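Supplied in C-alpha cells, the structure appears directly below.
All protein chains but one are shown at their positions in the complex.
Up next is chain A:
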Amino acid sequence: MRRLTQLSAVVCVAALALTGCGSDSDGGGNGSKDSASKDICKTAKGDGPKIGLAYDVGGRGDQSFNDSAYAGLEKAVKEFDASCVEGEATDGEAESAREDRLRQMADGGATAVIGVGFAYSDAINKVAPDYPDVNFGVVDGFDPDTEANKNVAYLGFAEEQGSFLVGVAAAEKSKSGTIGFVGGVHNDLIKKFEAGYTAGAKAAKPDVKVLVNYIQESDLKGFGDPAGGKAAAAGQYDKGADVVYHAAGGSGAGVFDAAVEADKLAIGVDSDQYLTATAEQKPHILTSMLKRVDTATYDFIKSVDDGKALTSYQVYDLKADGVGYSKSGGFVDDIASDIDGFKEKIISGEIKVPTKP
C-alpha cells in the first residue's frame, strides 16, 4: 500500500512537472497565439476574397519575413473586406505536409493562396493544377518545371539592389575601413544579399574590406540561431569591422546584441528592424535593408480582388519599391543623398548589381 502511495506521488509530481514545462514552453509559442486571438484572420468575416497565407518555418512573430507578409495581409483584408486563414510550417516537416496545408486552404474556399518562402515552390507547382480557380502566389518562388502554371505568381525580389544601398551606407559610415556581412545559411538566396552588399560598399569606397561569415552551410537552423549570429558578428567586430549587415532572419537578434557589446553598428534586414529592436539596440541599428514582402503580398491579393490575378514572374526591385533601405533613427540622413544617387543609377540601369558574390 505504501508503494502505491509513493507511486501515485511520483505520477502526480511528474504530471505537475510536465504541465509546468508544457505551459511554460507554450507560453513562448503562445505569445503569438494571444495576439492571434486579436489578429485579423480571427475577426475578419468580410465577403471579399478569402485568402490563405502559409508561413515559412518560424511563422508569425519572427519580426522579419513572415511578419512582413502578415502586414501585407492585414492591410489587404481591411481594404478589400476579405477573410483569411493562416498556416505555419514546422521545422523538418514533410513535403507532403506543405502540399496538404495549401490544399486545405484551397478546399476551405480560399481564392488567393500565398506560400511565404521558396520552400513552397515545389508544393505550389504540384497543387496549383488541381485548383484552376484558385490563384497561388509564392514569395521568393520559382517554377521548378518547364510547364508554366496559369494560376501561379512568383513574387521575386531584387535583394541585391537593396543590399547594394545598405552596402553604400556601411562603407560610408565605417571609420575603420572594414565592414562585415553575416548570412544565416549559405544558400543562393542569401548570396544575393552578400553580392549586392559587397558591390555597394566597393562602389562607395573601392578600398573597403568586407568580412563575410555564414552561420550554417545548409542547415536552415542558421535563420533561428541568435547565439550563432552573435558569435559571427562578434568575431567580425574583433577583426576591426565597425558595421555588420546581417541577412540571417531570427539570428539577427544576436548580431544586434554583438553590436551593443562591441559598441559598433549593425544593419537590419527584411523589415525596418529599428522599429522592433530593444531600446538598448536602437542606437546601434544604422539602417535596414527593406524587402517589401508586405507590398508583394498586398499587390497579389489586390490583383485577385480586381479579377486580374498576377501570374508568372513578378519582380520587386528598386524601381517597383520592392526593396529599399530605412531611415528610422536618422543615422543615415547625412548620407541619404549619396545613397539615393546610387539608387537612381541602379534604377536607370547605369549600375548593374551582381547577384552572385
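Heads up, the rule we're going with is that a residue touches a chain if its C-beta (ideal position, glycine included) is under 8 Å from a C-beta of that chain, and two chains touch if they have at least 3 such contacts; residues count from 1.
Throughout what follows, contacts and distances are computed from a predicted model.
This figure omits one chain of the complex; the name its UniProt record holds, of "Ubiquinol-cytochrome c reductase iron-sulfur subunit", "tRNA N6-adenosine threonylcarbamoyltransferase", "ABC transporter permease" or "Lipid kinase", is "ABC transporter permease".
Check A:72, A:115, A:141 or A:268 against the missing chain and you find that the one touching it is A:141. In the complete complex, the residue from A:87, A:252 or A:268 that touches the missing chain is A:87.
The residue touching the chain not shown here, chosen from A:43, A:96 or A:278, is A:96.
Within chain A, the residues in touch with the undisplayed chain are 3, 7, 10-11, 14-15, 18-19, 22-23, 25-26, 29-30, 32-33, 36-37, 42, 85-88, 90-97, 100-101, 103-105, 108, 118-119, 121-122, 130, 140-144, 154, 186-189, 216-220.
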